[in-house]
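As you look at this complex, bear in mind that one protein chain is not there, while each of the others sits in place.
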Amino acid sequence: MRELLHSLIEKNKYWTQYGNVATYIPELSNSNPDALGICTMDIDGKIYCEGDYNTKFTIQSISKVASFMCALKDNDINKLYSKISCAPTSDGFNSIVNLETKNSHKPLNPMINSGAIATISMVYGLTANDKFNRIHEFIKEVTGNNNLKINYNVYQSEKNTGDRNRALAYFMKSTGIINEDVEDILDVYFKLCSLEVTCKDIAHMSLVLASDGILPNKKRLLSKHICKTVKAIMTTCGMYDGSGDFAVSVGIPAKSGVGGGIAAVVPKKMGIGVFGPALDKKGNSIGGIKLLEDLSERLDLSIF
Amino acid sequence: MRELLHSLIEKNKYWTQYGNVATYIPELSNSNPDALGICTMDIDGKIYCEGDYNTKFTIQSISKVASFMCALKDNDINKLYSKISCAPTSDGFNSIVNLETKNSHKPLNPMINSGAIATISMVYGLTANDKFNRIHEFIKEVTGNNNLKINYNVYQSEKNTGDRNRALAYFMKSTGIINEDVEDILDVYFKLCSLEVTCKDIAHMSLVLASDGILPNKKRLLSKHICKTVKAIMTTCGMYDGSGDFAVSVGIPAKSGVGGGIAAVVPKKMGIGVFGPALDKKGNSIGGIKLLEDLSERLDLSIF
Amino acid sequence: MRELLHSLIEKNKYWTQYGNVATYIPELSNSNPDALGICTMDIDGKIYCEGDYNTKFTIQSISKVASFMCALKDNDINKLYSKISCAPTSDGFNSIVNLETKNSHKPLNPMINSGAIATISMVYGLTANDKFNRIHEFIKEVTGNNNLKINYNVYQSEKNTGDRNRALAYFMKSTGIINEDVEDILDVYFKLCSLEVTCKDIAHMSLVLASDGILPNKKRLLSKHICKTVKAIMTTCGMYDGSGDFAVSVGIPAKSGVGGGIAAVVPKKMGIGVFGPALDKKGNSIGGIKLLEDLSERLDLSIF
Partner (left out) sequence: MRELLHSLIEKNKYWTQYGNVATYIPELSNSNPDALGICTMDIDGKIYCEGDYNTKFTIQSISKVASFMCALKDNDINKLYSKISCAPTSDGFNSIVNLETKNSHKPLNPMINSGAIATISMVYGLTANDKFNRIHEFIKEVTGNNNLKINYNVYQSEKNTGDRNRALAYFMKSTGIINEDVEDILDVYFKLCSLEVTCKDIAHMSLVLASDGILPNKKRLLSKHICKTVKAIMTTCGMYDGSGDFAVSVGIPAKSGVGGGIAAVVPKKMGIGVFGPALDKKGNSIGGIKLLEDLSERLDLSIF
């Protein structure tokens, strides 16, 4: 397995030259575009790490999965659906069009920016800070990493350049999807995006979903039903407007972030964390997708 | 003329029952829905006022015309066009869709909310306050009313409920159309919308445009070229997505506001100010349009 | 005047190099891209022609004006509006999006392809052929040219490459806007687009509109009301998604065609026909617009 991972990383580094690191945040543009790393944790406890698995990167949109898990814990599903749909979209992750044109003005799903902001709004907490703490604690637990910290440079950058997200949030405030102070709720969003993780952290989170909610220490963190919901939405919406292609080529529920991470969940088998900051045009790790495609085929991991 | 105006007001009060006063701002919802008034000022100095011509109302979107005149005075036209198009639209006045979908991300025209915010950003002034003062002074001059004041209740309401406008402004900030602090620029926008006017004020402003920029005291306030540009855009875009219908039924360059006002410009002949707070579904004074339709036909005022 | 026209043509030939002749039809791509011609007919009977005023070209979308005049003669206005709006649009002339997304599925206006097809459907005539004959006879009368003939090569080309128009027509058939056999109604549309005219013909048609419906021989062809409606819609919609810009820069009701023609109507003064087959990106004669812009300024023709 170690050899397999090693060879697949070597092979797929080739693709990183065709991608670009995110540049909208100066901090992100400093990433090494050639980096590629992976960590797999199977349900029996075996862990394999190869390549740049130890490099820290910001979790970015992968935090949307964690926020969504919290919101599912905290809310009756119907209440949640009154604010957020679970419809895949062929538009980009920060698109605002559908908030205006679809009748209900609901964000299409919790994996795009608008939906993630609405998701955070649904998490328990009297103040925005309470909501952040709640999700932060949850992410520590689901990643098994008690030292998960904010990268304050990235956080500050996100905050400074987050006007498109402000547009999304104010639009949703104007239609009653969210009620909080917009800067407060976005502050939570930007902080969550700025949490620093490694491949191991997101592999751990993926493993919990693969195990239908059971932590490696056998403690139940989430219900099976929540986990199935999350994996379904990762499959249809997790790779932004590349979700359809990814389902065909890889066939594993996954969520990407512009920091270069991908969390991939092989139900009942394995959690995978991948890191490769060179992104394709849709904002997904270009080397990471190719690596997962090979791994899926070699180990027959597709859910289909 | 007096009799004509009187009879047309009596006749067209009938239509006010089919409209509704704006309710998104509590202050606006207090307007008397039956009100209908008119003031005409012809280029030879004759002034006629009938109906509720003396009622104060907030200028709302009619201020967009004044902001646009200021921006045209302050900027090379090509610089202005690099930020704002002059394309009519069949979408509503607060639509955000085209900011995302049209290639340049420019607001379609200066008569819709997004375009007006961008327009204000183009007016000279180091600070937002400077911009407000500049446009405020200009409106005093163009309306011939030195006492033009903000209705602070409306202003506060606009500010409190202006989240859709915040969405528009942050979107434009994210695409580089505007660079100012969003709350600062919106503060100018909300203040301008909240200026209290009467039919006479907007008739005066319309008269200046009808005279190609000459004030009644013969002083030139604007170039002929600016005035033609403004009247052209009023014709294609001034009545929101009702502009096409209004051109057919009335045939006069005009701009409406959700306060119930309509400024109508008969080139080389007459400035008209109308007030009727009951609005049709597109946000235009329902009685005001009907009144102008009759007046246009009776006096052969159509530009076509 | 003759000298003025001559000098303006010489000056504005410069712009033709920045445009391209239409190429979607082989026949159209054979046009001489440098050509530029004009004919003006004023209401007192004076006629001036300069440049390539004698070159034949196909009328193309300018026929939409004639079809619309016929439909207005034949129908109660409310019946017409139940099928076609008169709303300007910022989308291209062959856009299908709004037929799906706007609630009523009506074409936005009679000056774009979908609207023109619906317009033809509203003209009297038991068969499609009857409709064609009716409009053809009307165009002969309004252009004062009894010899108006179809260019059968262009017609055949239009028919062979008209799939986008078929899409528009079948969409409208599916929503009940039109009921005829689609190929039959399109056959009329393609024939009308393929009528060969010169600048003089379209200047004559424009003169009739400028005269509010009176032919040079003093016979009334159209009511004043119809003429005002047509001029209003030419102003807001006649130059496709360039209508807003044209209103600002030229300020004259006009309708363009991809054959390179522009019909421009100066109310109560003059009919103008322009020909220049090099088109800008929106499908309007690039030299023709510049020529009209200069002429409008020099003779103060703007309606604003």
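Letters A, B and C name the chains as they come in the text, with residue numbers starting at 1 for each one.
In this section, contacts are C-beta pairs under 8 Å (C-beta built on N, C-alpha and C of every residue); 3 or more make two chains touch, one makes a residue touch a chain.
Predicted model, so just to flag it, every value in this text is computed and none were measured.
**Q** Check the whole complex and report which displayed chains the hidden chain contacts.
**A** Counted over the whole complex, the chain not pictured touches A, C.
**Q** Which residue from C:54, C:101 or C:223 sits in contact with the chain not drawn here?
**A** With C:54, C:101 or C:223 as choices, the missing chain is touched by C:101.
**Q** From the listed residues A:233, A:272 or A:289, report the one that touches the chain absent from this view.
**A** A:233
**Q** Looking at C:54, C:104, C:127 or C:174, which makes contact with the chain not pictured?
**A** Residue touching the chain left out of view: C:174.
**Q** By the contact definition given up top, give the residues of chain C that touch the hidden chain.
**A** Residues 95-97, 99-101, 163-164, 166-171, 173-174, 182 of chain C touch the chain absent from view.
**Q** Write the list of chain A residues that the hidden chain touches.
**A** Against the left-out chain, chain A lists 85-90, 98, 102, 108-109, 227-229, 231-233, 235-237, 241, 243-245, 247-248, 251, 253, 267, 302-304.
Keep in mind that, in the parts below, only the chains that are shown with their structure count from here on.
**Q** Take each protein chain as a node, join two nodes whenever their chains touch, and name the resulting shape: line, ring, star, complete or other.
**A** Basically the chains just string along in a line.
**Q** If you average the CA coordinates per chain, which chain's centre is most distant from that of chain A?
**A** So the chain farthest away from chain A turns out to be C.
**Q** Taking each chain's centre as the mean of its CA atoms, how far is chain A from chain B in angstrom?
**A** Averaging C-alpha atoms per chain gives centres 46 Å apart.
**Q** Averaging over Cα atoms per chain, report the distance between chain B and chain C in Å.
**A** Distance between chain centres: 32 Å.
**Q** Please tell me the distance, in whole Å, between the geometric centres of chain A and chain C computed from their C-alpha atoms.
**A** Chain centroid spacing, chain A to chain C, equals 54 Å.
**Q** Which chain B residues sit where two or more other chains touch them?
**A** In chain B, no residue touches two or more other chains.
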